[in-house]
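Below is a structure I'd like to ask you about.
Of the protein chains in this complex, all but one are displayed in their positions.
Right, chain A next:
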């Protein structure tokens, strides 16, 4: 199979993730979209690794997964505490950082 197709898929996934981040208000969904974007990136890394015949891209993909796991822990904690204090998980409600 032509590896370029993986790249197309990755681009599609990244675009979906990015649109989700921009459009959706629910923090959980936004979070999932970010994960989607990260995994799209992982996909490209792995695809390029395959295309160039070395393992560098795959190693980086592992790194990304570790970082993403850590990020999930922190991100979910923030969302939970946000929900507890405001009774809402909408990112637009948390718009206090303005003049």
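Methods note: a residue touches a chain if its C-beta (ideal position, glycine included) is under 8 Å from a C-beta of that chain, and two chains touch if they have at least 3 such contacts; residues count from 1.
In this section, contacts and distances are computed from a predicted model.
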| item | value |
| --- | --- |
| Candidate names "Nitrogenase protein alpha chain", "3-oxoacyl-[acyl-carrier-protein] synthase 2", "NADH-quinone oxidoreductase subunit L" or "ABC transporter ATP-binding protein"; UniProt protein name, chain not shown | "NADH-quinone oxidoreductase subunit L" |
| Per the touch definition above, residue among A:9, A:51, A:68 or A:94 touching the missing chain | A:94 |
| Those residues of chain A which, in the complete complex, touch the missing chain | 18, 21-23, 25, 30, 91-92, 94-99 |
